[in-house]
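Sharing a structure with you now.
Of the protein chains in this complex, one is absent; all others appear in place.
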Amino acid sequence: MTPRLAISGLTRRFGDLAVLDGVTLDVAPGTFVSLLGPSGSGKSTILKLLTGALTPDAGTIAFDGRPLLEAGRPFAFMPQRDALMPWRTIIDNVAVGLEIAGLSRKAARQQVAPFFEPFGLSGFERHFPAQLSGGMRQRAALMRTIVQDKPMLLLDEPFGALDALTRVGMQRWLETMWGRHAWTALLITHDVREAVLLSDRIYVLSARPARIVHQIDIDLPRPRAVGPDVAAIEARLLDHLLTQHRD
Amino acid sequence: MTPRLAISGLTRRFGDLAVLDGVTLDVAPGTFVSLLGPSGSGKSTILKLLTGALTPDAGTIAFDGRPLLEAGRPFAFMPQRDALMPWRTIIDNVAVGLEIAGLSRKAARQQVAPFFEPFGLSGFERHFPAQLSGGMRQRAALMRTIVQDKPMLLLDEPFGALDALTRVGMQRWLETMWGRHAWTALLITHDVREAVLLSDRIYVLSARPARIVHQIDIDLPRPRAVGPDVAAIEARLLDHLLTQHRD
Amino acid sequence: EEVTVALDWTPNTNHIGLYVAEALGLYEKAGLDVTILPYSDTASGTLVANGIAQFGVLSAVGFFTQKAAGADLVATYGVVQTETGRVVFLADREEIQSPKDLDGLVYGGFGSAWEEALISTIIKADGGEGSFETVTLGTSAYDALANRAVDFTLEVYTWEGVKAERDGPAQRAFRYADFGVPDQHTTFIGATGAWLEANPETATAFISATRAGYAHAVENPDEAADILVAASDGFLTDRDFVRASLEELITGNYLKGVDGAIGTIDAGKINAIGSFFFDAKMLRDGNGTPLADKPDFSAWYSNAYLGE
Amino acid sequence: MSSLSRLGRALPAVIAIAGLVLGWEAYATLSGISPTALPPPSRVLMQAFEHRAVLWANTLPTLQATLFGFAASLTAAFVFSVLIDFSLTLRRALLPVFIISQTLPMIAIAPLVVLWFGFGLGPKIGLVALVTFFPMLVALLQGYRSTEPELEELLSSMGASRWRVFLTARLPTSLPYFFAGLRVSITYAVVAAIFSEYAGAARGLGIYMLNAKNNFRPDLVLAAVLVSASLTLLLFGLTVLIERRALPWTRLGERR
Partner (left out) sequence: MSSLSRLGRALPAVIAIAGLVLGWEAYATLSGISPTALPPPSRVLMQAFEHRAVLWANTLPTLQATLFGFAASLTAAFVFSVLIDFSLTLRRALLPVFIISQTLPMIAIAPLVVLWFGFGLGPKIGLVALVTFFPMLVALLQGYRSTEPELEELLSSMGASRWRVFLTARLPTSLPYFFAGLRVSITYAVVAAIFSEYAGAARGLGIYMLNAKNNFRPDLVLAAVLVSASLTLLLFGLTVLIERRALPWTRLGERR
């Protein structure tokens, strides 16, 4: 089966700073893949290369077997900081992707409105981002990503600002939705347990210049809960991470 | 033994918003106490009441048995965001507390210089904060707190911006130092495992208006590692947190 | 003794006596340390009335307006013995043949209420309506005339008039006297009554030295022209023009009257022009209402400081 | 209650301004200074009232020059800000030219402009625009620049064109900056209009001041100053109101 996303030999420097040094990874359709790696290793840079915000120095990116450039813009991207527009209400922030895709503002609003309930944000449609807590903002950003209904999700630390409670809730919700919609997703996180709970496969990046140093496939049944299986994989991953050289 | 810090019935509202509703807790000398609680519950507010940035509506705070106001300023405080001054080099940022305490800039620098090595920041003394990664900044902020050598540490999410690798390293370092110096500390975190690994006692706050809903004393031996004991306490805590009503 | 004189315009041959007296050391001989303040946006009469300068070169226009409005000004020297002012326009304006043709045209003015009254009097004397549009331009008036931005303006014949005759553009002019305006000293040197009363010796020393300067210029126009050019910081580059202007001032009996008078203020002229202004309701008090009673013009000037 | 506390907040300003005016009045009447040098404010007010018809007639052309000039300046600032934002070459070519244009003393330029273009409304509009253009341009450019790069990348990833990104992200981001620049500009606009009249005009507050000054009436000069200052304050207040309307989200306070 052609992978949905196939990255091969991806390399990128910023001036003197070699950030990516031949990153190669695959994401099969309908799977959830996580990227783990030290801070500053180049995880966000990989996503920027995918969305076209940056261009690679070397390497290829194929989407459904075709070069990325021919594939249009197949990704729904959730950036590391929420990037909500303070001047738009939450519903208009969530709907912006649909507006850009050509829908009228009204149609876009109608289409996103049903999502507010499952995201725990109903009643906040007409609020401005500054009126929401950090966790609520992050949920809005995730909603904005999902409503775009693109072939693949790119999620950069989607739960970073959430407390343990909300975080676990959102993880569970994402897992359920994922099961239902058969999304394909690439997730960046620095929370090892999160990666284990959500992923079909985890790639571990080295420190800068980043290469893939481990690949772990997980086929535990879903929904997953913390237990000995999860703990074992977690311990293995932590071990990998902690034995790397410090930056 | 008189507790180092005794908070009793602490209450505070912001306008219509009741944030703290009679928070009562103790910190014994030489112990490490953590506060866990949902985002927006009022954890940072408690620290602000301790440092004097806010005044309580009701409740008392005693330090070594005396009212806080008579105790001078006994806390070394690490705020949730690093609050490094972009116009000062790292060494001058770290030394600012000593300068305010009356030392000359030169003397203050001399006193803080030896800390750069254990914090993994040697060579960065003359850098500006903008030249450091998020994790390095947070380590500098922690260093600034510790060099003040006050009777008690107040740490608000000291490891929030760190990746798993650096985070675990810093936790280990803090634990070692703690064993060596018999510091007294109050730590705010949203990372359950972090709390279990570091604390002698954990208080769990309810959602707003916050009250203490659980108190867990931990007397596992140190240094602690992830294992069944830790996992059990962690599971218990997560259970507490997840059965609370969502905000 | 320090004395400051404020000018009414950028240095020109009207000021020749001041510069000659300064250059010949006449002020120094009289024990005076004279500073000549350049022309600026603040009128010389205003500077004198407020004590910023002791003396000022005052246009009759400003002098009569300000005096009536209550300024403590006294004319102590008549720079010219007969009218130097003209109404001017470009020579090729065929349609302007007499003042009544100025009706409905645009006047480039200097900002005093007096001018409009003067011009409309002239037009009416010629049988016109006396209505025209005023654009206040101040020092830009002559540029504007040359560039046809305005239709006519007022000039000092012995300066702007002479310049235009030499360098163009060709101009034609109406004399005030031909249309019922009495002859006058167009330019004075004056001070405040209070200061004159308190410093009669200094005033006499200054005015008499200044008068000697003008007299010297009349006798030695070549030398005087050089002095003015040298004193002008490089703006007056055309020495021949300055000389020609002086020649006109001398041969036209402006500086030295037909009767030989230099600097003397003529009682009859003051009275005539004063009465003319009064009748035309151009003299207005501090509230802007026309004076009800004709003032005693003999108190508005003094020849007492001219020296022997 | 709210209106009472609002009054309380305005009190220090009222006291300060009243103090200044009363001090001026006392000095002008008691020190024996001539009213032609410093007229007391009471006289200025009374004269302003007495000459209200003439003052009003002279206010209209000034207001006209101000508003048209400001509108021109607004348009130009917007158009050039977009051009400069879209093209680095244009930025490098035009910004130094605009900075130099700000160093030209208007007092020397204005008479030349009048010579070239006459006494009509045109050159006055031009001069007002010249003076008020720059603060707004700078504010807009700084506003565009402070757009979050993450937001722009996000929008591009959604398929937005450069122009779409500009409209959706850069322009709204610049609005608070723009209004800050607007407040500065509007303060200069009336002053600039008066100024341009000094260089040559048939009517207007500037001409009124010039004539009043030449006719030895500082009280009328100050009466006209009063009118122009009130006009400026009015326009200033208007921009504040518009800003409140246009930027509802900026009044929510910064709580994340």
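The letters A, B, C and D name the chains in turn, as written, and every chain counts its residues from 1.
Convention: a contact is a pair of C-beta atoms (placed from the backbone, for glycine too) under 8 Å apart; a residue touches a chain by one contact, two chains touch by 3 or more.
Given the structure is predicted, the values throughout are model-derived calculations rather than measurements.
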| item | value |
| --- | --- |
| Displayed partners of the chain not shown (whole complex) | B, C, D |
| Identified contact with the non-displayed chain, of C:Leu47, C:Ile119, C:Ile189 or C:Ala205 | C:Leu47 |
| Contact residue for the chain not shown (choose from B:Phe77, B:Phe115, B:Phe159 or B:Trp178) | B:Phe77 |
| Selected residue (touches chain absent from view) among D:Leu20, D:Leu167 or D:Leu241 | D:Leu20 |
| Where the unshown chain meets chain D, residue by residue | 9-13, 15-17, 20, 37-38, 89-90, 92-97, 99-100, 102-109, 111-112, 115-116, 135, 184, 187, 190-191, 194-195, 198, 206, 209, 213, 218, 221-222, 224-225, 228-229, 232-233, 236 |
| Residues of chain B in contact with the chain not shown | 48, 51-53, 72-73, 75, 77, 79-81, 83, 85-88, 96-97, 100-101, 128-131, 133-134, 137, 148 |
| Chain C residues that touch the omitted chain in the full complex | 9-11, 35, 37-42, 46-47, 50, 52, 139-140, 142-143, 146-147, 232-236 |
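Operating definition for what follows: only the chains that are shown with their structure count from here on.
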| item | value |
| --- | --- |
| Central chain of the complex, centres being mean CA coordinates | D |
| Geometric centre distance via CA averages, chain D-chain B, whole Å | 51 |
| Centroid distance [mean C-alpha coordinates] between chain C and chain A, Å | 86 |
| Contacts with two or more other chains, residues of chain B listed in rising order | none |
| Chain-level touch network, classified as line, ring, star, complete or other | line |
